[in-house]
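As you look at this complex, bear in mind that one protein chain is not there, while each of the others sits in place.
Up next is chain A:
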Amino acid sequence: MTHTPTYDIAIIGGGIMGCATALRVAEGGMSAIVLDKDDLGQGASGVNAGTLSLQIKRVKLMPYALRGHHLWEQMGDAVGFAKTGGYTLAFNAREAEMLQERQTLKAQAGAPIEFVSNNALRAAEPHLTQKVEAASFCPEDGYANSSLTGQYYRGRLRDAGIAYREGCKVTDIGHSAGFLLTTTTGQIRASRVLLAAGAWLKPLAALLDVDLPVNARVNTVSVTERIPTLMGSVIGHATGLLTMKQKANGTVLIGGGWQGLGTPQDGRGTVNADAVKPNLALAQYAVPALAKARVTRSWTGFEANVPDFYPLAGALPGVPDAYVLGCVRGGYTIGPYIGQLMGDFILGRDPELPLFDPGRDFTKDTT
């Protein structure tokens, strides 16, 4: 093949960030191609716990999360969306105090969070432990099925006429009068690039001689076999170390950010039983009847962050026409929305809410 395909923008990374941005720029008239080294939605976006919870979002990201929730609701069945409401639990006085303080700030930021009595909690969730010290409730909380991310966006990209390539790793980016990408499946030219490579952002940006201070956490999720109903809403712990829901098919998904092993550079990460055990213990403490449910699988995914734990969303410093989007805490929830903002920014429009300058000083808190 002598002819190198050419696009207005090449989006590197087919997770939720890359795909959501692709849809927006294509709506705005740009020709886009999405490239992923694996299959679409097999990174963090396809293996996460799928919790759509305002109660565990950062205060400053609340407006983004609220808008994200609305988008998930619109995506509906195609992504396994369910708005169940969610309870966050404290099991001792120290946790209760923390819950009070944190949820009050989140409520002030716009999340409809209220504190609930033990009786109300028990009526709603009869299988919960009796040992709850305090609980908060948010009716907006729920979940979607992250396994469907790849299937869903593959369909959306196809319907929107957006090209995508799977099994296509970007290994080099040349930069003069546009970008020339070398990939494992040939070369591609584009006038712009968006780096949306999740936990792999650091080596990718290095191809453009930019150092992004990206770290990766190795989060773990476990699932049980199908069991009779034990809970109707999303159950969380004041520390965030437990998130749990029972899906319509009866399986219970248990997460909470417990750390597995490995790095993004060497595969998909491995489960650390020493971390899974306390995660499952916490789940069993919250819902004792879970003890008998068989765990069928535990897995890990890489979640990227920068030192101030706010997103990278904007222009890549020092490289004209290059952009970066990633490191969004609660990025599954917020992804579809912040992808739209990013798309607007690339299209030269004013985003509805501010983005997060990737060139900022990461040692300070952003405002």
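Operating definition for what follows: a contact is a pair of C-beta atoms (placed from the backbone, for glycine too) under 8 Å apart; a residue touches a chain by one contact, two chains touch by 3 or more; residues count from 1.
The definition used in the following text is that contacts and distances are computed from a predicted model.
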item	value
Protein name (UniProt record) of the chain left out of view, among "Peptide/nickel transport system permease protein", "Alpha-ketoacid dehydrogenase subunit beta", "ABC-type xenobiotic transporter" or "Thioredoxin reductase"	"Thioredoxin reductase"
Option touching the unshown chain, where A:41, A:68, A:86 or A:358 are the choices	A:41
Residue in contact with the excluded chain [from A:76, A:112, A:126 or A:155]	A:155
Among A:44, A:111, A:170 or A:293, residue touching the chain not depicted	A:293
Which of A:58, A:127, A:175 or A:189 contacts the chain that the document leaves out	A:58
From A:280, A:325 or A:346, residue that would touch the chain that is not displayed	A:280
Where the missing chain touches chain A, by residue	38-42, 46, 56, 58-59, 91, 98, 102, 105, 131, 147-151, 154-155, 158, 166-167, 223-225, 238-241, 257, 261, 268, 270-274, 276-278, 280-285, 290-299, 309, 329
